[in-house]
Every structure is written in structure tokens, then in C-alpha cells.
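For reference, the structure discussed in these notes is given below.
Omission of a single protein chain aside, the complex is shown with its protein chains in their original locations.
Read from first to last, the chains carry the letters A, B and C; within each, the first residue is number 1.
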Amino acid sequence: MISKVVSGPDEAVQDIFDQATLMLGGFGLCGIPENCIASILKKGTKGLTCISNNAGVDDFGIGLLLKTRQVKKMISSYVGENAEFERQLLSGELEVELIPQGTLAERVRAGGAGIPAFFTPAGVGTEVAAGKEVREFEGKKYLLENWLRADFSIVKAWKGDTAGNLVYKGTARNFNPMMAAAGKITIAEVEELVPVGELNPNHIHTPGIYVQRIFHGKNYEKRIEQRTISK
Amino acid sequence: MISKVVSGPDEAVQDIFDQATLMLGGFGLCGIPENCIASILKKGTKGLTCISNNAGVDDFGIGLLLKTRQVKKMISSYVGENAEFERQLLSGELEVELIPQGTLAERVRAGGAGIPAFFTPAGVGTEVAAGKEVREFEGKKYLLENWLRADFSIVKAWKGDTAGNLVYKGTARNFNPMMAAAGKITIAEVEELVPVGELNPNHIHTPGIYVQRIFHGKNYEKRIEQRTISK
Amino acid sequence: MLDKTGIAKRIAKEVKDGMYINLGIGIPTLVANYIPSHLNVVLQSENGLLGIGPFPKEDEVDPDLINAGKQTITMMPGSALFNSAESFAMIRGGHVDLTILGAMEVSEQGDIANWKVPGKMVKGMGGAMDLVASAKHIIVAMQHCSKEGASKLLKSCTLPITGIKCVKRIVSDLAVLDVLPQGGFRLLERAPGISVEQIKNATAGSLLIEGDIPEMTI
Partner (left out) sequence: MLDKTGIAKRIAKEVKDGMYINLGIGIPTLVANYIPSHLNVVLQSENGLLGIGPFPKEDEVDPDLINAGKQTITMMPGSALFNSAESFAMIRGGHVDLTILGAMEVSEQGDIANWKVPGKMVKGMGGAMDLVASAKHIIVAMQHCSKEGASKLLKSCTLPITGIKCVKRIVSDLAVLDVLPQGGFRLLERAPGISVEQIKNATAGSLLIEGDIPEMTI
């Protein structure tokens, strides 16, 4: 199979342009593409629309890109834990679109799966329903929601092979697989990059067809937001 | 976790009633629930609506239930390779609804995922579109398709644990995972039944939440339709 | 009057063997501590896990294993991991038996408000709208009144709502109540030391009181 390996995050993100729409995998700080975020920060790309369940914290994750004002708009389900985010939002510097988490996951999944719209019950009767078609099926009301797609999807996996097949670990999987499928260009950073044939075909979470570039990521901090311990 | 283990296929299918809608996993004869089909045959349940990608062959798979006239209606994407099927269809004894394979897979997935309808391009402009809403998104036409759900879903997996978690093998996965999620009652037959904790949580294809009954299947014939060999 | 632990303990009595349960942040999370150990239940974390275990010991902490509140966790034997689309497929598809979550207001129609206070920073609804729109059975853990003494069980919600006609049962610091299919709260149990009169005064929505209302046992 053709090799999709690039040298590292700088090469992987080199053609991300100003005003691009990006999807970034992760839930909180778990399973986020740390290496690519650092390279986008260094590159200084501006006016980004970021689709990501959360917006990081002040000094980590997408929060780093917020601090440098590289993000024009966030599309997320929950954006707490970020003071700079709050400041930019209140001052009108940053646009935010809040989407129910399941609807966000499904809209991204629909984007990758070629389904332009689907009905979901989440948000019926709430402000989320504003302007959306409502239809009843079997006595229950549903909203019509559209797919989400991106110029670039940036995902983080545990293991990957040179053909782009990916395996995630624990709950670091979260939004990564759907986002991998919904990007025009999908970039995967992995903790361990192996030759084709080393991953069990039955264990693969993201088939390589969805991935255009892959590299071995380095120096993962994997910061923990809520370190909770039992005695 | 609660044990979902039943003694075998007879117990698993005992409450399948006449006129029930069943989903049966498998593609061709690959990954079909052989044990449960045998028990339904023995039990003699009548008037079944079977949702399955194919209809088996004359003397194997769903073909066995067709021969005994237990099936009222087939909902499938491809029903060749079955002479008795053809006879019943032409004589009007059997109803058949043909659905594009991807639409079938997605309708079943939607049934399990609580999505009552979605748009897909398959079948636009063809007889499949008859009576269906057509809508244009970004310059392309799509059909609105509804979810499919079943009274009972019957799936076949390679390994399963007592909590109902399932792992499939090879291309025997096919429709099984979506069907497992779309049944009011889901019955899983597995080649190897293990205690909880033995399956790697990261390798599970069907989480146990979808499965109500599981048993260790026996004497799998795994008949091959097209045995092709390279020299 | 029940404290948070009391509310959690009372809700734990609603749990039945074999249930798959989604617990919201706050009091609902505490419920896990009081589920009788002879019951086999599976806790779902909407970020992609069935089978939440106890918090890890210091040397078990894994940054790749967190719950929806972003806390480090462990997995029970028999757990399954999956992606966020699958997780909400489970929720939306009605596979989760019980959802327990907090609320700022509940209306007598079963509407719930728990995600947004106008004028305050909006953090987002996370998975709450999906959960309330989809769950087969929703129990709300809440304070009956605000700190100023205003009822939070209302004729209709004053805050932006999270979902309509979804709450089935409420366990507050004062009482256990059901939301009736035709609308209205039905009083089922009093908190220890709380009178029916006190509950009446604390409930702005219509309240159905039939026969003797027992004091709850925890």
C-alpha cells in the first residue's frame, strides 16, 4: 500500500491556509493532536474555524491557538475551563456555535459518510431548534441537522501504520474516528508508527482510506484536567 | 455485570412470535446465525418478516425458513442463488422489498441509533425513489430514507462475553453490528463464550448494551458459496 | 431535608439489577457510591465507555482514560470502549435504561432547564440535550428551591430549556415526585422531617397529593 508518512507535524500542516475549517479530535484534553496544534501555533495560520468538542484550557490544547487569536470561530458542545476563551467571546472577538454533543458527533459522522442531513430528537423545543425543520416520526418530534465537513481533520491515535490505519486507546478515541472520515485532508499523529501488516485488521478503528498523512508524534504531555484518585 | 447467557438457541428464540420482524446478520452465508435459524425452523414460527442482506441458498441459511414457508416477507439487497425463493416470489406467496445495500446498512444503523430518517443519494432517479422525498443539498439530489428496527435481532459473532460484548472475525462482521443495535431483543450466538474481563475493551465491535441474550453456538458448518482457490 | 448525599442515596434506590445508567456531573455522580453491591449495573460515560470503574489509585492513573467530567477513571471487567458517535447512538437509540442528571428548573410538563443562565457565561450543553431528548427514564436530582426560597418546580421554566416533556421523576432535598403524563407533579414521598405543607409551599407548579404521603427511607 502507498505510504502516507510525512516527516512530522510541520510538514503535515504546511498547507493549512488562513480561514480554513479544521476538525480537531479529542474530548477535553484527552486524545488531542498536541503535535499539530504546536505546529499550527508556530506557523501562525489565522482566521481558523475549529470544530472540536471542547476548546482546551488557557495554556493547553486549542486554548493555545485562542491565546494567539488564530481562531475566528469555535464549533463545540462545551467550552468551559478557559478564561481567555470567555474574554474573547464576551468582547465579540470570537464566534461560538454550541451544538449538543451527540448531534455534533453525528453531524461529523454524517459528513464522512456522505449523509447531508438526518433527524435527531436532541434540542427539540429549545433554542437549538431555531430555524430548523421539525418533523414528527411515530409520535415524537425531531430536528433536521446537516452534516459537518472540514478542509482538514487532525486526529491523534495511539498506533498507526504507514497506510494510515489507526488504533486509539481508552477514551482517547472519542471524536477522532468520525473526524478522520470528515476531512478533505486528514492528518493523523500517532504515538507509535508501524509498518503495514503489524496491526491486526480486525482491531483497526480508522481504516487508512480516511487518512492522507500520518506521522510519529513526539513528546506527548497528555495533561490531565481532573486528576481524581481513590485512596 | 449481569449475565445474559442462555442455555442455547432453543431458549434464545423461544418467545419469537408469529408475524414478528427479525433481523438476521450475515452477508451471503458468511456470518449468519446458523444455530438460531435451526431453532426457529424447529419451532415453526410463521409469518416472519426477515430483514437480511441476502436470503440464503436453497438448503442453507434463511433458505431453510423459506422452504418451510415460515417467511412472509424478505427485506434484502440481493436475493439470488435461491430457486425456492424465486418460485415463491413469482407465485406471490412471498413478499420482497429490495433495498440498496448501503441504504439497508444505514437504515438498520439508524434504527439502532435513534435516527428516524436520513438523506442518501442511492436510488435517486430510479424506481427505488418512488414515493420518497427528494431534496437537493449542495447541488446533488438525495432521498429521505427511514430507520429499520426489529422485534428480534439475531446475530453471529466470533467471540462474546457473558455481558454480551461481541467480537466478529473477518468479513463475517458485515451487517451483524448494526443489527445487534436495532433489535428490541438482540440474540447473539458466538463460537467462543468467555467470562467478562477476557475481551480487550478496545477490541469490542458490539458493546454488550445492545445484546440481551447470548449463547455458545455449536457445530458451525460455515458453508462456502464460491470456493475460489489460487494455484 | 436531604443533603446532597441524602439525595444521592435516595436515587440509588431507583436502580435495578442489570441497568445501563448514565450519571450526570454533580449529585448524580455521587449516586454510584450508594448502588447496592449485589446489583449488577453498568455505568456509561458518554465520551466512549461502558463500565466505569472506581477512580484509579495513584499508580493506575491513565490520561487516556477519563469520564465525561474529565476525571481520571478505571474500567470494570467487561467494559467496552467506543467512539462518540456510537456513544450517542446508544443514548439516542434508547439503549441506556436510566439517566440521572441535575436541573436548575423543572416544569410541571416535564421540561428541564439545566444548561444556561442568561447573563452568565454560556459553557455549552455538552451531552445534556441528547440525554434528555433520548432517555427512556430520567430522574432529576435537584434542590427544590433556590437559595432565596423561590421554587424550582414550576408551571413553566423561566430559564432556557434543555429539553421538553422528558423528566419522569424528581428527587429533591424535600421530596420525591413524579411528573404526570398529563402534566403536574405528583408527590410520592417526603424527606425526613418535612411536612406535606412545606412541600406544597415550595412547589410553584401544580401538585397532586393523594392519600397519605410516606416519609422516605434511605
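Basically, a residue touches a chain if its C-beta (ideal position, glycine included) is under 8 Å from a C-beta of that chain, and two chains touch if they have at least 3 such contacts.
Quick caveat, the model's predicted, so the values are computed rather than measured.
Counted over the whole complex, the shown chains touched by the missing one are A, B.
The missing chain, though absent from the display, is touched by one residue of B:10, B:86 or B:192; that residue is B:86. Checked against the hidden chain, the listed residues B:103, B:186 or B:212 yield one contact partner: B:103.
Those residues of chain B that touch the chain absent from the view are 27-31, 53, 76-80, 86, 89-90, 98, 100-106, 108-109, 120-128, 158, 169-178, 205, 222-230. Interface with the hidden chain, as seen from chain A, comprises residues 1-2, 109, 111-115, 161-163, 165, 181, 196-197, 199, 201-202, 204, 207-210.
Everything that follows uses one rule, which is that only the chains that are shown with their structure count from here on.
Note: centroid distance chain B to chain C, computed from Cα atoms, is 35 Å.
Note: centroid distance chain A to chain B, computed from Cα atoms, is 33 Å.
Under the contact definition stated at the top, the residues of chain B that touch 2 or more other chains are 113-115, 202. Counting partner chains per residue, chain C shows two or more touched chains at residues 49, 81-82, 88-89, 91-92, 134.
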